[in-house]
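Structure first, commentary second.
All protein chains but one are shown in place.
And then subunit A:
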Amino acid sequence: MKRLMLALSLTLSALALAPAPVRAGATDTDEERAARWSEIKTSIFGDRKVEASESAVTIDAPARALDAALVPIGLTLADKGSVKGLYFVIDDNPSPYAAHFTFGPAADPGEIKLRVRVNNYTNVHAVVETKDGRLLESAKFVKASGGCSAPMGMSDEEAMKGMGEMRLKFAGEPQAGKPVEATLMIRHPNFSGMQMNQITRDYTPARYIEKLDVTSGDQLVFHLDGDISIASNPVINFAMRPDIQGPIKVVASDNQGGRWEHSFPLPSASN
């Protein structure tokens, strides 16, 4: 007991004397992260120049995500008239290239929202491609981890139930001259291929939405190239030009040959 008391008092005094934990200098880490981004950039854009521009696209993401398998991301584009495409990259995900949107004439590309999986504390990057071919990037640090391999908490069969069902929800009544905002919800597990069945210890093969096309009448709103980093049951918020014609057609296809097509009428104007 005496020994214990001694150990205790020693530990306590050590505690009292110990300096406050020093936050390690971030330099090594910063360099590593910059090197990582440069490797990814080259794999996606080759030799094309990517200019830093925090204002061209603003990334809205929780500094600390509640659920790493379902991290909400909002991307606001400053000059929507000049936007041709938008890339979203999660640097430390093993498959970093998460999404690529290409906008068509029916789009009002001021804001895009989606939900992604984040594997580890990481920088995320959004890159805007302008109509005149410039690439403008901005970054944000997100604290979340384990999202790519997180099991869905149900059997694969259950997760695939109703696969391909869709809903399209319009935000409020349509108003003359205002962009038409909509939320597209697709039922699909978007298996990352990194999720292990806890009982059999087998990995569920990757099954994710690879291509998504949203059109209004005969005009493209957007085309999305997706990846395993997009969260299960994808939800995408987007907007269309005020003068678009219905119906809105959505065609989704996954990497295992699944293809689904749905058509949604525009809500009628109230005036």
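By our rule, a contact is a pair of C-beta atoms (placed from the backbone, for glycine too) under 8 Å apart; a residue touches a chain by one contact, two chains touch by 3 or more; residues count from 1.
Quick note on the criterion: contacts and distances are computed from a predicted model.
Undergrad: Name the absent chain by its UniProt protein name; which of "Rhodanese-like domain-containing protein", "G-D-S-L family lipolytic protein", "Peptide/nickel transport system ATP-binding protein" or "NADH-quinone oxidoreductase subunit E" is it?
TA: Spelling it out: the chain absent from the display is recorded in UniProt as "Rhodanese-like domain-containing protein".
Undergrad: So which of A:Ser43, A:Ser155 or A:Gln175 would be touching the chain we can't see?
TA: Considering the complete complex, A:Ser43 is the one touching the chain left out.
Undergrad: One chain is left out of this view; which of A:Asn120, A:Thr183, A:Gln219 or A:Ser253 touches it in the full complex?
TA: Of the candidates A:Asn120, A:Thr183, A:Gln219 or A:Ser253, A:Asn120 is in touch with the missing chain.
Undergrad: Which subunit A residues touch the hidden chain?
TA: Against the missing chain, subunit A presents residues 3-4, 7-8, 11-12, 14, 18, 21, 23-26, 28-29, 32, 36, 39-40, 43-44, 92, 94-97, 119-121, 143, 145-146, 148-149, 151, 192-194, 196, 198-199, 201, 203, 205-207, 227-228, 255-256.
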